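Just dropping this structure here.
Only a single protein chain was left out; the remaining protein chains are all shown in position.
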Amino acid sequence: MLRNPFEYSARVRYADTDQMGVVYHARYLEWFESARTEMLRYAGFPYRNLEEQGFFLPVIEAHCRYRLPVHYDEVVNIRTQMEEINRLKIRLKYRLFIEGHPALRAEGWTLHCFTDKGGKPVRAPQELIDVLKARLSEQIDL
Amino acid sequence: MLRNPFEYSARVRYADTDQMGVVYHARYLEWFESARTEMLRYAGFPYRNLEEQGFFLPVIEAHCRYRLPVHYDEVVNIRTQMEEINRLKIRLKYRLFIEGHPALRAEGWTLHCFTDKGGKPVRAPQELIDVLKARLSEQIDL
Amino acid sequence: MLRNPFEYSARVRYADTDQMGVVYHARYLEWFESARTEMLRYAGFPYRNLEEQGFFLPVIEAHCRYRLPVHYDEVVNIRTQMEEINRLKIRLKYRLFIEGHPALRAEGWTLHCFTDKGGKPVRAPQELIDVLKARLSEQIDL
Partner (left out) sequence: MLRNPFEYSARVRYADTDQMGVVYHARYLEWFESARTEMLRYAGFPYRNLEEQGFFLPVIEAHCRYRLPVHYDEVVNIRTQMEEINRLKIRLKYRLFIEGHPALRAEGWTLHCFTDKGGKPVRAPQELIDVLKARLSEQIDL
């Protein structure tokens, strides 16, 4: 499979925390969105362009396991990996770390299908899939 | 002017709080959205229907003054009043209380203009304005 | 297992939607929060009181499968069921419908463990577990 963890970083805002003094669990899905968006941009396919070409990638399943809390003002590093890709769907895997700490804080995945603007499932062109695979297949050591 | 405070209530969620143990300040604008939406519904003009007829009411200015904090699980009551209405714009005023406590927690206002779907300013039909005014002009004691 | 689906309703706000014209996927986790909070209140254990007694229930795993989109101003009904409960953890299952439509829109689950205020795992008192089980075990037809 593709093994290229792409790293995206974000600073925890007050807006992300809750009264337990940690990041509210739903915010992780927003980080995953930014992480995959930047990975697609890095691969040469800004998601905005995909939409302009008529291909949408709504989330059809999402999962997150919260292992250790994340706190205000910490910098989260999210390593995203393409786990599965074909003309119908894409599965991405995320691992979340805090800058300067080796412990895994959270891990998750999202499943997306290709649809048209109206939400109808479509097949993405094979060329698109091939290029995405190629661009994301180089191993990076993280 | 119109003097009909319409009351909308919501329960504070964990999602609304931040690590100071109070509601995060940006969430108040979301409550104001729900408050004006329910006021329009009560007046017989669900905002969704306005949009279906081609009239949008984007926020062009928003203000909030935070007087006393609001905490998790409290029930907020928002009293909304139409302050100004004409074919070009609408100004709404909000006062926020906690159920069972007389002290004003926050107050704010939003200014909206009528636009078409593309965001171009338009004039709303005079009939719409007249009916809204009439329906929201009965005094309610709160 | 316990089979009491508790129903919680919420109106979709503009704040919940994204530019695809549907509810943004992370918002579902916020609805699940409200749904379980109201279920605990209905069972006689407001979550706020649990925290005051020193018992916290952070989310340690969350999952959601999005089957059909949800739109602005629709009323979502979330049916929550206790799937598993013991002194260490609680698993809840959620099914999401739109008022007036029989089709399942989304389904998900969350796993929680009992911790103290500092986040350290603790065992909840057996009496608490027994009473929760008893109060949530009556079958309701929905």
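A few comments on the model shown:
Each chain carries a letter (A, B and C) given by its place in the written order, and its residues are counted from 1.
As a working rule, a residue touches a chain if its C-beta (ideal position, glycine included) is under 8 Å from a C-beta of that chain, and two chains touch if they have at least 3 such contacts.
Source: prediction; values computed, not measured.
In the complete complex, the hidden chain is touched by one of C:24, C:94 or C:109, namely C:24. Listed for chain B, the residues touching the missing chain in the whole complex are 20, 22, 25-27, 29-30, 33, 56, 58-67, 69, 119.
Take chain A: the residues that touch the chain left off the picture are 11, 13-15, 30, 33-34, 37, 46-48, 72-73.
Residues of chain C in touch with the missing chain: 14-15, 17-22, 24, 26, 72.
Heads up, the rule we're going with is that only the chains that are shown with their structure count from here on.
For chain B, the chain with the farthest CA centroid is A. Think of the whole protein's Cα atoms as having one middle point; the chain whose own Cα middle lies nearest to it is C. If you tally contacting C-beta pairs for each pair of chains, A-C comes out on top. With centres set at the average Cα position, the gap from chain A to chain B is 35 Å.
Averaging Cα coordinates per chain places chain A and chain C 25 Å apart. Touching two or more other chains at once are residues 14-15, 72 of chain B.
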